[in-house]
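A protein chain is absent from this complex, but the other protein chains hold their places.
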Amino acid sequence: MYLTQPIPASPASTGARIKAYFAQTRLSLLVRSPIALISALVLIALVLIALIGAPLALETANFQSLRLRFFPPFSLEHGWIYVLGADGLGRSMLAQLIVGARTSFIVAGAAVGLAAVVGTSIGMISGFVGGWVDAALMRVSDIIVTVPSLLLALAVLFVLEPSIFNLVAVLAVSRLPIYLRVARAQTLELRERVFVEASRAIGATNLRIIWRDIRPLVLPTVMTVSMLELASVMLAAAGLSFLGVGLQRPDVDWGTIVSEGREYLTRAWWATVFPGMAIVITALAANFLSNWLRASGDPLQAGALAAATARQEDALK
Amino acid sequence: MLKFLSLRLTTSLIALAGVMVIVFFLARLTGSPATLYLPADASVEMMEAFNRQFGYDQPIPQQFAQFVGNVFRLDFGQSLYQQRPAAVAVLSAMPQTILLAAVAMALTLLAAIPLGTVAALHPHSVQDRLITLFSLLTASIPDFWFALVGVLVLSVNLGLLPTSGQASLLSWILPVATLMLHPVGVLTQVVRGAMLETLNAGYVQNARARGYSWKRLAFRHALRNAALPIITVAGDRAGGMVNGAVIVSAVFAWPGIGQVLVDAVYNRDFAVIQAGVFVVGIAVILLNFLVDLIYAAADPRIRIS
């Protein structure tokens, strides 16, 4: 029992290491980085509005009024809830945006979370175990990458009926390879480090080494990538809803609202522009935050360079 | 070089097999392919007849064997909507998409290389920060919304550009810009990162010690080496332009693979979706292999080994 305890070469508890990571990326300096601070506050505010506001705004969002059809924005004539105007059915744009926010955040958050957990786990196992398991898992990842993500999602959602669950599942699968490659690459590096050798010497099992020694060190990179992915997954989900295979009424996200607004683009620009702006603001805040969070290298490149790394590895063989 | 290329070719063939499996199971996700291939109002008798005719009542392994045979004959069934084989519908649309993507990718590189180089030459400067801001902004704008706002402002309000069609050169501007939106920001950052690394490499410092101009250092010595990751990511994003092509056809009614797929979704034309996934998969695999060839040719360490 005593012998299976991590020996001194094994690093401190997970909590301590995450704390150390934040100290290292200077979370305390968040306050001193205005753009990052504003981005964080914007994201928090949007999430709060989505979670608290959506149930309250639901009824208003679905309230149709012939009198308010194409009611233009920036007027308080019908109360502040119509400050962003109304759509072709006279529904309040602001109320719809609040309701759409909740769905958009749930879909993007769930897809990113699922992809991060599954992709990172597979990536760590793949990198740690190596051999044919690694080769096989990497080929599966290659196959997912081969079919452009939107096309894959389009095809799968065509077959399955549109629902939040299916949308999340499809998005998560198409984003798996990024986490898989990032986690695998880091694990390959960490595997050689002293503390892993030390853990192995005292007879720790592979899964235990992955959990105790590797996961905490892979986590920071995964968190940075996830923040970046939050933006691009939100964009992808909106795109699918825009094409009519993502969410459909009564479920509504920002992409659905753009898609509906598009029908009267020339008549009421606000029905198209505002939901898109909501996506841009959210994605920009997430992108700024991940850009600031970056520990090493550029997060925008992290996913992009996955293919480059694979090719380089083959070239060196 | 042969070793590298045969390794990459093997990977490609495995990916190809994988795409076949995906396409095969796609039709079976709901359990009944007949509901996908036949019009929504088809009777039960029609479905059973369909299942018998195409072997969907056989066990799965036999179905797969038959499916693989069909794939090699490029037989994905008949398009319900277009009244011609699905593979023909998809293949005939490819050239237009390839042309559009090629123009967009060429312009993307033309923009990303100078932008990324300027950023790398002056890291943390005002220019660098502005270029990073530009990259983050492009990554934050949904392409379909960018296209719609482009139409709204430039075509509807200002009347500068046509809203659809591809007759004049002007009508290419918005579709190409939409396709460039996401790749240009990513590639700019990739160029920046790659150039930062090569500009600090020993051979560039050595070349600098020989008294060469910064242009020669950046564009001959550093860029030539940074080209390898840039080529790879450009190839990757060129394949991803099918995503953009779908959006472009949905907004601008631009002909090509995007149009075919959007119509197929709208008309519930499954055979075409299936053929589309397979043909695009093949195209991406071919593109990847082309990039492998360029990659190997560009690096003497691979070419002569």
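Should a chain be cited, it is by its letter among A and B, assigned in written order, with residues numbered from 1 in that chain.
By definition in this document, contacts are C-beta pairs under 8 Å (C-beta built on N, C-alpha and C of every residue); 3 or more make two chains touch, one makes a residue touch a chain.
As a working rule, contacts and distances are computed from a predicted model.
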* To do: Tell me the UniProt name of the left-out chain, picking from "Uroporphyrin-III C/tetrapyrrole (Corrin/Porphyrin) methyltransferase", "Carbamoyl phosphate synthase small chain", "Cytochrome bd-I ubiquinol oxidase subunit CydA" or "Oligopeptide/dipeptide ABC transporter, ATPase subunit".
  => "Oligopeptide/dipeptide ABC transporter, ATPase subunit"
* The complex has one chain that is not drawn here; which of the drawn chains does it touch? -> B
* **Hidden-chain contact residue, picked from the options B:Leu2, B:Ala40, B:Val126 or B:Ala209** => B:Ala209
* Structure fact -> chain B positions in touch with the non-displayed chain are 200-214, 216, 221, 224-225, 298-301, 304
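As a convention for this text, only the chains that are shown with their structure count from here on.
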* What residues of chain B sit close enough to touch chain A in their complex? -> 3-4, 7-8, 11, 14-15, 18-19, 21-22, 26-27, 29-30, 36, 132, 135-137, 139-145, 148-149, 151-152, 156, 185-187, 189-190, 192-193, 228-229, 232-233, 235-237, 239-240, 242-243, 246-247, 250, 261-262, 264-266, 268, 270, 273-274, 276-277, 280-281, 284-285, 288, 291-292, 295-296, 299, 301-302
* Quick one: in the complex, what on chain A touches chain B? -> 139-140, 142-143, 146-152, 154-156, 158-160, 231-232, 235, 238-239, 242-245, 255, 258, 262, 265-266, 269, 272-273, 276, 279-280, 283-284, 286-288, 291, 297-298, 300-301, 304-305, 307-308, 311-312, 314-315, 317
